[in-house]
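In this view, the complex is presented without one of its protein chains, the others remaining in place.
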Amino acid sequence: MIIIFFLIAIIISLSIYFVQNKIVTKILSLIFLTTLLSITGFAFLHLEEINSVYFKFDYLGILLAFVLVILSLSTFYHSELYLQRHSFTIKQEAIYYSSLIMLITTMLSAYFSENIAVMWVSIEATTLFVSILIFHERTKDSLEAAWKYLFVSSIGVALAFIGVLFLSITASSKGITDLNLHHLFEISKSMSPIWLKMAFLFILTGFSAKMGLFPLHTVAVDAHTVAPPPISAFISTTLMNVGFLGIFRIFTIIAQTNVIHWAQNVLIIAGLLSVFMSAIQLLRIKHYKRMFAFSSLEHMGIVALGLGIGGIGYYAAILHIIFHSFVKAGLFYQIGQVHQFFKSYWIKDVTGYFKLNPIGGLSIILGLISILAIPPSGLFISEFLIVKAMFIQHHHYIAIFVLILLTIIIFSFSKNIFHLLYGSDNKDIKVDSIKINPYETISQFVLFGLVIYLGINPPQVFTDFIKAAITVLN
Amino acid sequence: MIIVLFKIAILLSFILFFLHKNIQYYVELILQTAIILITSSWAIKVLISTTKLSIAFIPFLGKTLNIEIDQLSAFFILVINFTSLTGIIYAKGYLRSYFTKKGKIEMAWHFFNFLWLHISMLLVVMLRDALAFLVIWEIMSMSSFFLVIFESEKTETVKIGIKYLIQMHIGVVFLMVAFILAYVQSGAEFSFDGLSVYFASHNPFWLFILFFIGFGIKAGFIPLHSWLPHAHPAAPSHVSGVMSGVMIKMGIYGILRVLLYIHHDLFNIGIFILVISLVSGVIGVSLAIVQHDVKKLLAYHSIENIGIIGIGIGLGTIGLAENIPILAVLGFGGGILHILNHSLFKSLLFYTAGSVYKQTHTRNIEQLGGLIKKMPKTALFFLLGALAISGLPPFNGFISEFLIYSGMFKSLHSAGLFTDVIILFSFAGLAIIGGLALFCFTKVFSIIFLGTARSSRVEQVTEVDSSMLIPNFMIGFMIILIGFVPILFMQPLSQIIALFTIDTKEIALIIPTLNKISLSSGIFILFIGIIWLLRSWQQKQQIIKHSATWGCGYTGANPALHQYTATSYADNFVQLSSKLVNVKKAFNDFDETEIFPRSREFETHSSDIFEDNLISKPSNILLKLFYKIAVFQTGKIQHYILYAFVFLTVIFLLTYFNLI
Amino acid sequence: MISFLLILISAIFFVGVITKVKAKIAARKMPSVLQPVYDVIRLFKKGAIYSPITSVIFKIAPIIYFSSILLATFFIPIGSQKAILSFEGDFVFFAYLLGVGKFMMIIAAMDTGSGFEGMGANREALYSMLIEPAFFILAGSVALFSNNISFNDLFLHLNLDTNLSYIIGIAAIYVLVYIAMVENSRMPVDDPKTHLELTMVHEVMVLDNSGFDLALIHIATWLKFAIYGSLISNFIIHSVWTWYWQIIAFFVIQLIFSIIVGVLEAFRARNKMEKNPQWIIMLSAISIVVFLTALIITQKIILN
Partner (left out) sequence: MTYLFIILYATTLIYFALSERVKKFVWLLSIQGFLLFGVVFFSLHTIEIFDFLFILIETILVKSLIVPLFLNKVRKHNHLKREHEPSVPVFYSIIVVVITLILSFIISSHLNSNQIHTKYFTVAFASIMFGIYFIIIHKNIFSHVVGYLIIENGIFLLSLAVGSVMPMMVNLAILLDVLMGVLVLGVFINHIGDTFKSIEIDQLSKLKD
């Protein structure tokens, strides 16, 4: 079934690439979105079922897939706006759409892949397509960023592969030749801890490039700087979820053994360092998209901490990564609008936005509140749960340290955002020349509102899914 | 069902964004009035029928969230409603000048936040579930933050706003940690009621300190106050009126609410509260004296009054601990009554100061003077507020201070040695605070309203229009009512006190005294009236001449040149307490080569030593340090790879040596 | 009621006696004891001059000042003669009532927009602020000592029998005398008869008052003296004495008090202005000693 989806997707993207016609592109992308929707629905109906050997519709995969669907809809919408407002050749647009479709497809296969190797291959593939998209604007900076992203991700993927090999070493000793997760589960108890540790260490380090976690978080930041806003929205949400999933899968295997405590400590170290890095780097920030990128680093660090702490931390981590996806995407769409006014992402150029575009300003304010995990944002609930978990597990000092860092992040983040919103009116900008339709902002409001709603009053099915997703951990 | 109306009113707040500029205000007014009516009806019901109210509100994280109103909540609901009402009425006139500058959405955003500040304050006192409380608490901070930065054209305002935001966040972090610790160590439900389980089995002191810091930042106890003197001046006056009038009281509410659950080892807590409050009172008012910005001055006075409230609460707590009912009753009684009183006269003062600012466009009192002739009503209301806040009879400020005093004096004999010494210091402190307040408000009133103009700003000033005077009349009425017939408020007060201590018969004992006070106040007014009549009768026969103020024979220059300024008025106090208030004088002295001296400027700046040394310096050091070490995003690929390599090796080694 | 009348009567002569004593010591020809009364009557017959700078505050202030002090006299008992108004904690009301009067006089002085009066006003404000604690601590210690918190009962049950309690009495009287000096701004805080405005406190505040207002202010000053005098007398008069003894004692004490004031003014030089604050704070220190003594008497501090 899912194979069919892949085939359709590949066909669509190839035909877009070769036909290079706006209308056809639109139609085909709509078709693709419908198929994406239908495959996700299909997955929802066939919970926990193995599909075509290497794929499985498990709870976490479906949750993230739904996030992917929602964000794909909005991203296609905003990509359309983005491409309208910049003058690109039809060829470029075709490349843009075809690679975007391929990116979504590969990400979906990464979500649903039940075999470590397949997941690894799909993640490898995402690197290729996303770097094409990063390079979309064909500027020097975009070239540099794309190169960095491509190279460092490849190194990361190579490292991850080493981890996979280590895993297979102990697996093969138990007579498991394929790397299907459910097989690995069965033998996980009897795996040799030393190899598991090596495997986890390398996979964590490797996929940290994707997840945007310390140590390989650096290139994701550069990618955000130059990528088109809709793509940045993707890189820092669904693609990071892909990396998270990669780490999460191996973590679930380890969770069956007593290596778990070691693994959790490693995750805590990585998480703390990530939050610390973003806290200190945000003090020097000069560019709005980089600022958002570093905040993604912070949130990924918190997610890692959530996994590392355990207990309700698991639940909170999943909750957090989902909420973060929505909020961060909304912010990137909005910063795209801001760019319409100021033609720049540099902090020094951008100020007094609230006067120019009040509705956009409101959405930025709402996004700020949400991303800083200030109530009523749902992220507050998840962060609160993580802190609670820290205290329950007697990680008091970690909790205090993290809270201090978060305060510093709030300071530098809000300082820059309020510089964007308020401050001296810029007379040189002709507002009437810019046609921002207020309705473009609706998608952001919907995303933020969704986060608030899911945080304050999550529907039963949502919580059940998350609970089911983490049952393997405890 | 009334709760439904309440929900509808809350939901309707979002309509504001879709309305036209001119009707936004009225819709806001209607919504707020509706909310006021609804909540007040609940509060009054609770206060009349001495029961508690519990209503299902909304689903929250799977559970249903209840609105719970006991006497304490009811009292605060009424206070909040009254001040918010006056605030919104005052806002109409005050905001008129901004209508042209601000866009539709901006105005809507302002009104939305004002409404939500009101709603969130109400919910803060009505919710018990800890998580919901934290959420609504932070919403309160956020909405007030956006109200503070209303005049966001000034970058200074936004800076101040961010400082405020950060400190509020630190406060909520403390609260969160406190709640979590209680939850983790007691395993009870995650709410205020769960605290009682913890306090029953543990030593309450340290957890209470956490709560106190969390709430104290909002209340503005020294040294947690440093946001307050900046935020209040920056905010528009109707906002600072509401913020200073009721929002900072939410901190007091929290402290009282937590105290409700502590039943043992109260003595240290009482001492702690009392000491902090005395410090806040004395230092707050001392710093107030040296301010030239009228709203900043009033902000420091809020700190002082929070101190007085704290003194009452602290004494009450000690009374509970030492089992001296009279001290408990009158301490809490005075403290809680002072919450109401301060909300009244502080908002009155902020509104009148705001009117002055609106007409003269300056907050620096050194440029004002003689305004009583230009805006007499405002002046008289300011005088009323000044007398009341100085705790002078026959106004309301005196009543609450009197309760605290008589509590102290009555319990002197029965209390132990240590308590006696504490009480000694408390009433000495209270007396000093009273004296300093008198000093301060004689200064600020006479510099703003009396004498002659100190700058040209004052010339074209006229009285503000009636819509900005209505709230003053309302508040003035309340002030005088409490001042003259305090017994009206004793019955509800006794119910609130009953939450803290069982035997409230002392409150009955105080009734005759209060009657006597009302009588004396009556006689006082009577005397004034009679003598006034006598004089006007006497002056009918005599000739009344008008001539310039006696100037030691010299009448040439403009009297404004040699009349007293705020600086010179405060000077002899500044000399006394130079260490504390550290006023810096900027003046370049004459050098002997200078035969014909050029014109010179003389100006003084006061700085808050607590803010400088406890807040600003440490945080700046930390930020500088972090800024220095933030060098990891070098832009060179090989460094990026290096991080991964180092990470791998470090983890590997740690694992190898079994460190993790 | 009786106590009220007695205070009024003593008030009439008080200032006269002081001037007489001073004149006697300076070996000058002495005016009649009733001279101040004549002055006041003269003032009542006069019109008034108002500065155009002044506002309604300036007109209302003397009236409020006078009425506050008049009302204050209502709270003062003499020996077993009850005060007209009395309730628990009435001395708090008493102190704050005087505060109202001060407040009004200060802003009235500022109202004239004159440098001199501003000077006087803020000195007055500072000194009255500094004197507050002394009064309250003293009242507190007496309250602690006699377990009563209204002037009536306080002095009724104030039985100075043990030796220690005499210390209280004496110290209290000492403090009260000087509080009276500060409150009425006499020597050593202020010299009413100086001719340099720069060194005045109270006198300079009323430079612009005239006629009726000035008369009120004068009478208020007498009353203040009388009030403090009767407070002092209450420490000596025993409530068990028969009423005529009490009255006689009262007048004697008032006389002695006024003579003391006169002598002080005659012999003692005025403090330097910047010395005044610490001198006033010294009074608070002494009253703290009184408080400690009271603690000893009530056996809260056990000494042996």
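Residue numbering begins at 1 within each chain, and the chains themselves are lettered A, B and C in the order written.
In this text, contacts are C-beta pairs under 8 Å (C-beta built on N, C-alpha and C of every residue); 3 or more make two chains touch, one makes a residue touch a chain.
What you are looking at is a predicted structure, and each value in this text was computed from that prediction instead of being measured.
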{"item": "Which displayed chains the hidden chain touches across the whole complex", "value": "A, B"}
{"item": "Per the touch definition above, residue among A:S188, A:T225 or A:N416 touching the missing chain", "value": "A:T225"}
{"item": "Sole residue of A:L36, A:L133 or A:V157 that reaches the chain not shown, by the stated touch rule", "value": "A:V157"}
{"item": "Among A:K56, A:H78 or A:K148, residue touching the chain not depicted", "value": "A:K148"}
{"item": "Residue of A:V121, A:I260 or A:V446 touching the missing chain in the full complex", "value": "A:V121"}
{"item": "Contacting the left-out chain in the complete assembly, out of A:I285, A:I335, A:L368 or A:I409", "value": "A:I285"}
{"item": "Missing-partner contacts on subunit B, residue numbers", "value": "630, 633-638, 641-642, 644-645"}
{"item": "Hidden partner interface residues of subunit A, rising order", "value": "117, 120-121, 124, 128, 131, 140-141, 143-148, 150-151, 154-155, 157-158, 161-162, 164-165, 168-170, 172-173, 177-179, 192, 194-195, 222, 225-226, 281, 284-286, 290"}
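To be clear about the criterion, only the chains that are shown with their structure count from here on.
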{"item": "Longest centre-to-centre distance from subunit B, chain (CA-based)", "value": "A"}
{"item": "Subunit A and subunit B, separation of their C-alpha mean positions in angstrom", "value": "44"}
{"item": "Approximate Å spacing (C-alpha centroids) for the pair subunit B, subunit C", "value": "36"}
{"item": "Shared interface positions of subunit B, touching two or more other chains", "value": "none"}
{"item": "For subunit C, residues that touch 2 or more chains besides their own", "value": "none"}
{"item": "Residue ranges of subunit B touching subunit C (in the complex, touch as defined)", "value": "369-370, 372-373, 376, 383, 387, 390-393, 398, 402, 405-406, 408-410, 412-413, 416-417, 420, 423-424, 427-428, 430-432, 434-436, 438-439, 441-443, 445-447, 449-452, 510, 512-513, 516-517, 519-520, 523-524, 527-528, 531-532, 535, 538-539, 542-552, 559-560, 562-564, 568-573, 575-576"}
{"item": "In the complex with subunit B, residue positions of subunit C that touch it", "value": "44-57, 60, 63-64, 66-68, 70-71, 74, 85-90, 92-93, 95-97, 99-100, 102-103, 106-107, 110-116, 118-119, 121-123, 125-126, 128-133, 135-137, 139-140, 143-144, 147, 149, 197, 207-208, 211-213, 216, 274, 277, 284, 288, 291, 295, 298, 300-301"}
{"item": "Subunit B-facing residues of subunit A, complex", "value": "148, 151-152, 155-156, 159, 197, 201-202, 205, 208, 214-216, 218-219, 221-222, 262, 265-266, 269-270, 277, 279-281, 283-284, 354-355, 358-359, 361-362, 365, 369, 374-376, 380-381, 384, 387-388, 391-392, 399, 403, 407-408, 410-411, 414-415, 418-419, 421-425, 456-458, 463"}
